[in-house]
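Removed from the display is one protein chain of the complex; every other protein chain stays in position.
Now for chain A:
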Amino acid sequence: MWSKLSIDMEKLEIKKEPIEKEYKELGGRALIAQYLIRNVPPTCDPLGSENQLVICNTIFAGTKLTTAHRLSIGGKSPLTGGIKESNAGGNAAYQLANQGIKMVVVKNIPKEKGLWFAHIDSKGNVSLEDANIYKGINNYEFVEKINERYGDKVAVISIGIGGERLYKSASIQVTEFNSNHPSRAAARGGLGSLMGSKCLKAIVIENPVEKYKVEYADEGKFNESCLKFNKMIAAGAKKDPFHNFGTISTIEATGANGILPVDNFSGKLFPEYQEVGVNKFMTNLSARGGRNKIPCQPGCVIQCSNCYNDKDGKYLTSGFEYETIALFGPNCHISDLDAIAQMDRICDNLGVDTIETANAIAMCMESGKINWGDSEAVISLLKEMEDGTEFGNLIGNGCEAVGKHLGVERIPVVKHQALAGYDPRNTKGTGITYATSPMGADHTAGLTMGRAFEDAGRTAQAYVSNKLQVAICFSDSMMCLFAFAHAANNLPLLGELVASLYGGEADFSRVAAMGVKTLLTERQYNKMAGMTIEDDRLPGFFYKDKSFATGSKFDINDYELEVLFDF
């Protein structure tokens, strides 16, 4: 039976116990929603003792289903003040599954100051270790030290100084499969500061001597469906730009049609977008010994990750993604891919969300504090974060904090969380998702860009956003979103997989119902936390100012947003 690890930071003890019956068949985002609504008071202080950090595996953990080892992390968000689930690739979910651990909860805060890390050894013993020697050490150096101490087969979930300083933009970093670089991030919503508030620096998971064996309702049937599923995803991957180049390929589409944000979501086009596009990226990779087609977790057939080296061929960053490139790039009027890669590395190292941080930097440019396109000034501001200057700490608290401080009018946030790399005036369904998702402005919650119905009018946009938001709720409970994108043509197969694993009806409707239940639970949680329909809105300037690229405004009215989830 799957285990749950409860880490009590007040008592400084860890308990390993069988997972409760009600969570047995859940995973990922669905599990987090159900756990939080039962166990974490929605009105609690996100950095206080009542909040809990929940880290869990997906429904298909421990199986051979491709991308099933996605790590979900949740809690009441220090940034949005609402419910939060943020997921990451890497090797930690796989290693937890090998240890037979479905879920880790971190409760309470220590009575005395200090820093600890949780250690799960190769025999499955768990302990809390003193981490004071690692205080103030960032993610890359921390992982190196942990590798020296425990070997390089461990998986590490850690925070940098962003989390230690309780920055609202703080991420939780996860080591990537094979390379061990802490470059995979559960980045959104400031969950790193929640982990920091618990004084937990890391969770270190060793490879177990004996691997946990999953219990199947019908193992033969599961293996059959799993093979079918994996073949389907592998076939889709061949024609997927993410497999061929990585997520950077998104820029080739968004750059041409006004979806790529430019100069703080000004609505302008960025004619040099291909300077930060695929051709430049691939040329740099091959000239400098970098690589693409890297799986961030074992068994991924899409393999969208990469390893990007600097001009001298020295490792600079990995998991170098579209969002980071779009937001530190064109949205800050920067077209130097190497400079953006350096910013990505700094953010991963400090443990801060690149989306939140890049938007905060755009606030500095909009206000005139630094010039548009000045990458050196950006690096200096990131250095201020590292040094913990007053302004550096302000940047650490995200886009809204910086924008308000500098008197900026156009602050691109929803529920206090900065927008990802898509201008909602030119992908309105995505704008509806940004506005209404319980997660705040989050592209992974239901990105409608590129769907056939994109030009089909407002009702269709709302319909697609609604449908995708439900679908992502169950996809985030099962696998990586990029695999799910290829599974959409055979959804009944998901029902078969769930039934052969847990028993019961092989019916897709149970999967869909889990998605609906998750979304409604999250919305209920936010309501209990004090959010109202007024929080389900985009910033005013998207309704008022036209996109120069297309002439379009965000014209979905309040009523259309309000009825979106009237089931």
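Operating definition for what follows: contacts are C-beta pairs under 8 Å (C-beta built on N, C-alpha and C of every residue); 3 or more make two chains touch, one makes a residue touch a chain; residues count from 1.
Going forward, contacts and distances are computed from a predicted model.
Its UniProt record calls the unshown chain "Thiamine biosynthesis protein ThiS", which is the correct pick from "Electron transfer flavoprotein subunit beta", "Thiamine biosynthesis protein ThiS", "Acyl-CoA dehydrogenase" or "Protein-methionine-sulfoxide reductase heme-binding subunit MsrQ".
When the omitted chain is restored, the residue from A:Asn279, A:Asn371, A:Thr389 or A:Thr459 that touches it is A:Asn279.
Looking at A:Gly62, A:Gly75, A:Gly100 or A:Gly236, the residue that reaches the missing chain in the full complex is A:Gly236.
Among A:Ala217, A:Ala235, A:Ala256 or A:Ala287, the one in contact with the hidden chain is A:Ala256.
Touch with the chain omitted from the figure is made, among A:Phe328, A:Phe482, A:Phe508 or A:Phe554, by A:Phe482.
In the full complex, chain A contacts the hidden chain through residues 236, 239-242, 244-250, 252-253, 256-257, 274, 277-279, 282, 321-323, 420-422, 443-444, 447, 449-450, 481-482, 484-486.
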